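Of the protein chains in this complex, one is absent; all others appear in place.
Moving on, here comes subunit A:
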Amino acid sequence: MDFSWLSDPFYLGYLWEGFVNTLWLLLVSAVGGLLLAVLVALARLRGPRPLAWLVWAFTTVMRGTPLLVQLFFFYYGVGHLMEGVPGIQETFMWPLLRDPFFFAALTFILSVGAYSGEVIRGAMQSVPRGELEAGRAFGLSGFQVLTRLWLPRAIQLCLPTLTGEMILLLKSIPLVSTIALMDLLQAANIIRDETFLVYEPLLLIAGIYLATTVVLTLVLRFVELNFPGMQPTQRRWLPIR
């Protein structure tokens, strides 16, 4: 094992940039994706028929095609198609459309929106009707029932599943190295190409991913444990006896 390249500030710089990009992409995709997921769930449950159908089609396509294909589709397909739109190079949109980060985030947001949207929809359906009826019976408006009772309860119910989705998201991020975005895998690839070392850089980034996953798991577990109204039996830090 040769880790001497770790003393090279250039390689450390790549790794750091890759790490920061990975975290940013995770954060943006998680926040944007979960917001979209709520809208997806709502549209499917309460939206007008045509919208519900449209969203169903969106969900089916996003869940039925590989993430890598979607990433290429948006970056090479949509991205290069947009280049041909007259005048677009003068708009504020142009820098975005040149930016692989934008397309990576877009793809992940749509993907999380589709997967987590289904999860949230299921959770919303399993909130006992009586709780929502109690809200209506006390005069809460439909919007108040949604934001104060229905959504918080649904998220409480599916929080462990959403945690799993976020961990899967983190580990999908290396796909972006294929569209020339500097993530951890891209950094490892550069180091391999220049040092001819195959295993060491991979081992290092695998370690970084593992550590990030553990930290992410603990953070999300903390959120779960402190979510209002958790059942007493679920109050255990590690799901191990």
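What we mean here is this: a residue touches a chain if its C-beta (ideal position, glycine included) is under 8 Å from a C-beta of that chain, and two chains touch if they have at least 3 such contacts; residues count from 1.
By our rule, contacts and distances are computed from a predicted model.
Here one chain is missing from view; checked against "Vanillate O-demethylase ferredoxin subunit", "Glutamyl-tRNA(Gln) amidotransferase subunit A", "Acetolactate synthase small subunit" or "Polar amino acid transport system ATP-binding protein", UniProt names that protein "Polar amino acid transport system ATP-binding protein". Considering the whole complex, the residue from A:D8, A:E83 or A:E131 that touches the absent chain is A:E131. Take subunit A: the residues that touch the chain left off the picture are 128, 130-131, 133-141, 144, 148-149, 152-153, 156, 227-232.
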